[in-house]
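Quick one: structure below, then a few questions.
The complex appears here without one of its protein chains, the remainder shown in place.
Up next, chain A:
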Amino acid sequence: MIASVIVRSDVLIIGGGMAAAWAAIAAAETGARVIVVDKGAMGTSGVTATGGPGHWWVPEDPGLRREAVEKQAAKAQGLGDPEWMARIIDLTWRHLPTIAAYYPFGSDGRGGRYVQGVRGPEYMRALRRFAEARGVTILDHHPATELIADGEGRIVGARGIVLATEDAWEIRSGATVLATGGVAFRSGLIGSHTNTGDGLLMAVEAGALLSGMEFSISYSLSPAWASTRTLPYYAARFFDTDGCEIDVPPPKAGHAHQQALGAAMDRGPVLADLSDAPPALHGLLRRIQPLTVAAFERRGIDLWRQRFPVRLFGEGTIRGTGGIRIVDADCRTEVRGLFAAGDTASREPVAGAVSGGGAVNAAWALSSGRIAGVAAAREAQATRSGAYAPASGLGRAGLRPRRAARTLDVPEIVAAAGHEVHDYRKAFWRRADQLRNSLEVLDTHWHTLADHGRAEGRALVELRAAVAMTASARWCLAAALDRRETRGIHVRADVSRSDPAFARRLLVGGFDQVQTQADGPLAEVAA
């Protein structure tokens, strides 16, 4: 493919959520020329923009910080890294307040500002303005479709599509940061339409490995007609359509709570009853989360008094922990010139085997973004060269089919990936035989995509998203199959205990043959 627009930057950042924005700001602060490309628009796309990230927030008191790290390390079930935890606490504490010129921080109720939790749309608007003020070039609606590498395999930029014209673009960079978010497999999860795992795909095509992909079972409870934020539903009771109350352990029970809901939803519609919700919430919900109120008001439903149907929306790796394996303190991947940040990177260093949602993931996205941005800028300065070296595209499936190109049923392929990962029965009761069946189904789709997939313009972007979701689903399921134990949010119905032999991270990669291997010095996990 000949690119019609070729641009050059020191640092190229792929993605436009909070991790991308913090990476861009930090890189630009070092004096580097920075370009951000987003599939959507920086400010509105990604799960940061529709969420309300509470950040891990621990004051600068050595005792408090030590205690916070110890608690989190225990939660991480052997897969965390206390050094990383301490680092992201510190970076978050120092940098989140720096958005003050662009974000209307509210009151902390004691005469100060409340900083740690920020409302998504305002936060992403602030980060965009902050990045613009630092001189970052933001290209909205410019999805990346593949990375490009020089003769030695070093990443020297990316290619993609200008959605408005459907032309191709190519950007040459000294270093590249992947910040494309996690993958929610088009479950309808709020804000996740563009989160299709493209960064995972591009990284593995370049030779990177993933880690923690088995920790991808997490769901958001929402009204059946659309995914919202979950604040109103914490005290909910649940009923079937005959009015019989369903036995659902409370949200604090974690997996058991979602499992009971999943089982009930598998049997038939489930209605939520919010009459037990904290009374103060009635008046305050609109002040805190106006969009959640709109989801009911516009249907004429009084959510505090009327029962309404609910559903679980899959979050894939978003409030899970899996992603690209980070190999050093600078957020490098195994591939030269390529960095990863936010939900695209594995969050095992800070969350281990449990969900990082609720505070840790946002602190990670901010911190890993800043770390990757600074390191990428430094690397770009060291490798700056005058001429364009010859480079080639690393994308395979969807771009360079192995056999005759054919029109494929892309929506069906996407639906299959989502179904195999998120189906309640399969996800809440993972079993080896079931996981193998799912992998078989997806292997077939994979081969079809790799053999025959090809498209141009906007259709190419959607085809590559289907490729990314199919590949990501296979990585999640293969890792789930090979972690033959229950740990954190990875719950196996056929091996219900944790096994000390598995107290290590599990790497996964590959396309035609998906392969796993144990990370670190410990013995290899047999496939």
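Convention: a contact is a pair of C-beta atoms (placed from the backbone, for glycine too) under 8 Å apart; a residue touches a chain by one contact, two chains touch by 3 or more; residues count from 1.
As a working rule, contacts and distances are computed from a predicted model.
Trainee: Which of the following names does UniProt give to the chain that is not shown: "cysteine desulfurase", "4Fe-4S ferredoxin iron-sulfur binding domain-containing protein", "RiPP maturation radical SAM protein 1" or "Amino acid ABC transporter permease"?
Mentor: From the listed options "cysteine desulfurase", "4Fe-4S ferredoxin iron-sulfur binding domain-containing protein", "RiPP maturation radical SAM protein 1" or "Amino acid ABC transporter permease", the omitted chain resolves to "4Fe-4S ferredoxin iron-sulfur binding domain-containing protein".
Trainee: Determine which one of A:Ala41, A:Leu96 or A:Leu442 touches the chain that has been left out.
Mentor: Of these options, the touching residue for the absent chain is A:Ala41.
Trainee: Of the residues A:Val293, A:Val327 or A:Ala493, which one touches the chain left out of the display?
Mentor: Here the residue in touch with the unshown chain is A:Val293.
Trainee: For a quick check of understanding: of A:Glu67, A:Glu83 or A:Asp108, which residue touches the chain that isn't displayed?
Mentor: A:Asp108
Trainee: For chain A, enumerate the residues touching the unshown chain of the complex.
Mentor: The list for chain A reads 39-41, 43-46, 49-50, 52, 54, 103-109, 114, 117-119, 121-122, 140-141, 163, 188, 190-194, 225-227, 231-237, 249-252, 276-278, 280-281, 284, 286-291, 293-299.
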